[in-house]
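Heads up, one of the protein chains got dropped from this complex, but the rest are sitting where they should.
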Amino acid sequence: MGRFLLRRIGLALVTLWLLSVIVFVAGEVMPGDVARSILGPTAAPETVAALNEELGTDRSVVVRYADWISGVVRGDLGESYAFRRPVDEMIGQALWNSAKLALLAFVLVVPLGILGGVVAALYEGRAADRAISVGGLSVSAIPEFVWAVAAILVFGIWLDVLPVTAQAPPGAGVLTQIEYLLLPALCLVLVLFGYLARMARAGTVEALDADYTRTAVLKGLPRRTVIRRHVLRNALLPTIAVVATQTGYLIGGLVAIELVFNYPGVGRLLVRAADQKDFPLLEGTVLVIGVVYLLATLVADLAYAYLNPRVRFGGAAA
Amino acid sequence: MSTVDDLAPVVVHDSGRESRRERLRVVLRSKTFLAGAVIVGVWVFCALFGPAIVPHDPYADDILGKLQPPSTEHWFGTDRLGRDVFSRVVVGARDILAVAPLAALLGTVLGTALGLVTGYFRGLTDDVIMRIVDAFLAIPVVVIGLVALTAVGPSRVTVVLVIGIVFTPIIARTVRAAVLAERDLEYVEAARLRNERAPYVLGGEILPNVLGPVLVEFTVRIGYAIFAIATLSFLGFGIQPPAPDWGLQIFENYGLLSAGDWWPTLFPALAIATLVVGVNLIADGLTRAFER
Partner (left out) sequence: MSAVPVSADAPALELDALAVAFHVRGQWRQALRGVSLTIAPGEAYGLVGESGCGKSTAALAVMRYLPRNGRVTGGAIRVGGADLLAMSEREVRRYRAQSASMVYQNPGAALNPSLRVGDQVAEAFTVAGLSAAEARRRGLELLTRVQIADPASVLRRYPHQLSGGMQQRVLIAMALASDPALLILDEPTTGLDATVEAEVLDLVAGLRAELGTSILFISHNLAVVRRMCERVGVLYAGRLVEEGPADGVFRDPRHPYTVGLLRCLPRGGTRKDERRLDTIPGVLPAPGADLPGCVFADRCGLVRDICREEEPPLHAVGPGRTSRCHFWQDAEALPHTAASPRPVRGPVSAAQRPVLAVAGAAKTFRQDGQHVHALAGVTLGVGPGETLGLVGESGSGKTTLARVLLGLTPPDAGTAVELDGEPLAPELSSRSAEDVRALQIVFQNPDSALNRRFAARRIVGRALTKLLGLRGARREERVHELARAVRFDERLLPARPAQLSGGLKQRVAIARAFAGEPRVVVCDEPTSALDVSVQAAILNLLVDLQDEQGVSYVFISHDLGVVRYLADRIAVLYLGRLMEVGDSATVLAAPHHPYTEALLSAAPGLGGEERARIRLEGEIPSAAAPPSGCVFHTRCPRKLGEICEREEPPLAEAEPGHALRCHIPLEDLRRLQAAPPGTTPPAS
């Protein structure tokens, strides 16, 4: 188990480093002439050169990367071109806001998705299964911004039961914040539910067909016990890994949702930065997003290793 | 007494065609597949013949007639520039149905090649490439797309390229998993014992066995591509105005929701929804067919 941990963390660090390279390349190298892409094709060459010098983008790529990465490691992500504020400060607050939204969505979708998948598996081939599988699939396929728009229309404007801005007034209590966050969270839930349910279903179906389930039934155990002690334990283990990868889709969904609901999270920040071609802010935000994802998958892998006796107590026959 | 020790009572025609026919039969019997095919079929029709059949010119603005609710003249109403929403929705199918499959195709071709190579050779190449893939996968598609398109500037071509390249690692992962399952089977070793070289083993022996999953993956990716491109257009970084792209239409018009002008937003939204669902139903039907 110890070796596994070390290996896994080592891999995560390597991936993290590669991530930083990718982000840097996308942000600093691809635009070519950074100042030109900010100022546009009609600007005079002298102005462009001056801006490049000011931003430091006239130096070689390697030097710029070294500069940037050393800053990142120290926690300094540079300064936003457009807003003239330290990037880390801007990301910090946005990250906290997004985290609240994401957490609410997660708390809702994980139990729902697992429950849906397990129920679908238990009634495999019958109406409930078709409804959950096809329904979940169809609903997830629709982009979250479409749901967001529809949700605002239905709940916010026509029915007028929920607020359409996600941001609660400052100083509001937890419950009020949840009320405001409910609509956007629901949109995220709709998009994530399908895949999660499908994975849970697949895991449960496999466990139901397994030999050890047969052993349990043939022992004379009641169905409920068989499902609880034998099927679910083994079915839900692989679902943990899936939940982690869903973090990626969750964050992707945040982008559009925050925009529609005008919520000051990392998603909206990202779009703003892109609009302004504010590369330091873009890079910093994307890097942070990547780190969050890698952390989530790392935690999931560790949890899986802990819960799976084969990995935890490795080792062969004796 | 027969001289042949074990006679199989089956008479065989061209077995390749038969198994393909059987699979087609299964696919066509699936209700999900059929439903999906119908929906997508409608949109393909719109994409192909849209400009010829629409009542109004999708690009013609008419500021005086702006924001009119649905009526017999304008079935879906008009948008904030007075353009007929119905015509724009119908013609909008063309853009998305041209760009999304192309992007998916690019990703599938590159991803399959990458998956084959890493899955078969393993070793250092595999480790290195898979770490890069993991790094890519750490960033959501929409986010990378955003950054990349900011850097190179959005247009139909760059969208295809960016989405295609972003999908490559995802597809490579799936193909790699399929290849890993195959390469341990003995027929691969039997090939080595025939002096077969790696390119043949990969392309001639293993690839035919992973084509099934690749096809399914391709169809699924079309759905995701539509999803991603619509989202990027919605964010302003996909297909550019004045194209009647659906995501773009929503981007241009959703601010009007609170004012009560719902139709320029709702109908493109429904269009996206139905198309993506249709594609996913097709993909689902195909998955079931190949599962057997």
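First chain written, first letter: the chains are A and B, and each begins at residue 1.
In the analysis below, contacts are C-beta pairs under 8 Å (C-beta built on N, C-alpha and C of every residue); 3 or more make two chains touch, one makes a residue touch a chain.
Keep in mind the model is a prediction, meaning the values are calculated, not measured.
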item: Sole contact to the chain not displayed, among A:49, A:69, A:157 or A:217; value: A:217
item: On subunit A, residues whose C-beta touches the chain left out of the figure; value: 3, 210-212, 214-222, 229-230, 233-234, 237, 308-310, 313-318
item: Chain not shown, touching residues in subunit B; value: 1-16, 19, 185-187, 189-190, 192-196, 205, 208-209
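Note that only the chains that are shown with their structure count from here on.
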item: Subunit B contact footprint on subunit A (complex, rising order); value: 11, 14-16, 18-19, 21-23, 26-27, 30-31, 37, 134, 137-138, 141-146, 149-150, 152-153, 157, 164, 248-249, 251-252, 255-256, 259-260, 270-271, 274-275, 277, 282-283, 286, 289-290, 293-294, 297
item: Complex interface listing, subunit B residues touching subunit A; value: 32, 131-132, 134-144, 146-153, 223, 227, 230-231, 234-237, 247, 250, 254, 257-258, 260, 262, 265-266, 269, 272-273, 276-277, 279-281, 284
